[in-house]
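The other protein chains are all here in position, but one chain of the complex has been omitted.
For chain A:
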Amino acid sequence: MTPARNQLIYSYYPGCSLHASAKEYDESTRGLFKALRIGLVEVPDWLCCGATPAHNVDELLSLSLCAKNLALAEEVPGDLAVACAACFSRLKVTQHKLADNDDKRRQVEYAIAGQVNLAKPVKHLLEILARDFGLDRLTEAVKKSLSGLKVACYYGCLLTRPPEVPQLDCTEAPTIMERVIGAVGAETVAWSHRLECCGANFTLSRPGVVLKLSSEILASAKAAGADCLMVACPLCHGNLDIRQKEIEEVTGERFDMPVFYMTQLLALAVGVAPNKLGLESMIVNPQPLLKKKGLL
């Protein structure tokens, strides 16, 4: 595939979630990029990044999995585009940790039986849209403005932390999500729990923790007057969307807060057909909200 002049092209690392529980994130990402005429070439034969558990068990394993993926990504053109916040974090951490540690690098090279290559920039979709593609062009591409939709942008733990690794935006007060979704007309709300943890992997081992943390996030977004949440991480999505009914049962508070992947909302705005966004697989049904706002 030869890229046309001035056409952006990226190698794409979807990660396991986007092929399973977060299919709608993958589908809407592809739809959005196609509509914006940004090329995506899936990395061939990619493997799991180890996600959030692997590095707690075996750092070498976790680094090696990502190093292998980085090596595979060399086979396709363009910077590496990543949608999942956890995959993004692990790939960036690997680059960071191996950059100035020759010992670890040698171990990893032995493990993957190949060269470690750290040259390829790993970029989150937000970075691609805000910096490479540009907010102005994003605004130009809008077919159906999201104006009137009040969105609470939820960053979670991994997109901006630790400060020296992702370098996506300010760690304490990032604005990149608000800027991107604001570019397609949506209204963003100021709320306090944008960067709080949702409970992440405790969803399996200590669901009580997740219920508490996630309920606070939902309550804060609701208090700020948001119609819906926007996330960039399949794990956050799981905790906030799939568990929302359970949270409502425990807290007795009704949220009815659809949790969108950022690409679902963006794709909707640039004219991708709503039936190509996986809206039907969301647990909290977004259809009434979208209909009310005239977006369906």
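The criterion applied here is as follows: a contact is a pair of C-beta atoms (placed from the backbone, for glycine too) under 8 Å apart; a residue touches a chain by one contact, two chains touch by 3 or more; residues count from 1.
Here, contacts and distances are computed from a predicted model.
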Q | Hidden subunit of the complex - UniProt protein name among "DAK2 domain-containing protein", "ABC transporter permease", "4Fe-4S ferredoxin-type domain-containing protein" or "Disulfide reductase" | A | "Disulfide reductase"
Q. Where the complex has a chain not shown, which of A:A20, A:L47, A:A99 or A:C170 is the residue touching it?
A. A:C170
Q. Considering the entire assembly, which residues of chain A contact the chain that has been omitted?
A. 170, 172-173, 192-193, 220, 223
